[in-house]
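Excluded from the complex is one protein chain; the other protein chains are retained at their positions.
Entry: chain A
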């Protein structure tokens, strides 16, 4: 059934991604691919894996953006431009257009926890759901001919054969910087909901009307580079030099 659940789902399982913390190491990309190529549904294939035109199916990708405050120069005032690493996977939207456009009923949103999944045995590989997704969360697997997407590691989060600490999505478990958090965003008391409230977590492209479950935490304000550089790095300044260096400074000045 590709109609969306009529009532708000009692749970809204999703991710909170902290853009202040992500270092852009791509570890989550690899662990996602590794877990999901052997897990839910068809494997995540690669085409020409050892050739020049390598490409493949991924459910999670890291983009890197440069943000320049208005008026700042990209190079001249490099201290003001900043780099933001930007992990992106399915946002498990409440108004998921990828679900309603599906002609076969393969694409669906679970009524109990809001996870958006693809039943691969029903998918005809028409690609329309990928077209409807503004976020690029869906990729067609070219070997299997079916649509692949983030499952929020549905085969981990409910998996009682795993240790409790491992019952989170693979990307969350693997992130060495702790930039990815998993939880129930319908519960205002959950850790992820509190994080969103404290840090001003936001939706991506709210104008698309998709009401994503996943939230992003903005980078924290940063002081200008010049302010944190101090005087030490400036080679022409010897103020405050003591002992041998003060003597050397004085001698060199006199020569």
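What we mean here is this: contacts are C-beta pairs under 8 Å (C-beta built on N, C-alpha and C of every residue); 3 or more make two chains touch, one makes a residue touch a chain; residues count from 1.
Keep in mind that, in the parts below, contacts and distances are computed from a predicted model.
Matching "Imidazole glycerol phosphate synthase subunit HisF", "His-Xaa-Ser system radical SAM maturase HxsC", "Dimethyl sulfoxide reductase anchor subunit" or "ABC transporter permease" against the UniProt entry of the left-out chain gives the name "Dimethyl sulfoxide reductase anchor subunit".
Only one residue from A:9, A:31 or A:132 touches the chain missing from this view: A:132.
When the full complex is taken into account, the listed residue touching the unshown chain is A:101, out of A:27, A:43, A:101 or A:186.
Looking at chain A, the residues touching the absent chain are 1-3, 19, 26, 29, 53-58, 61-70, 72, 81-84, 86, 88, 97, 99-106, 122-128, 130-136, 139-142, 144-147, 202-209, 216, 218-219.
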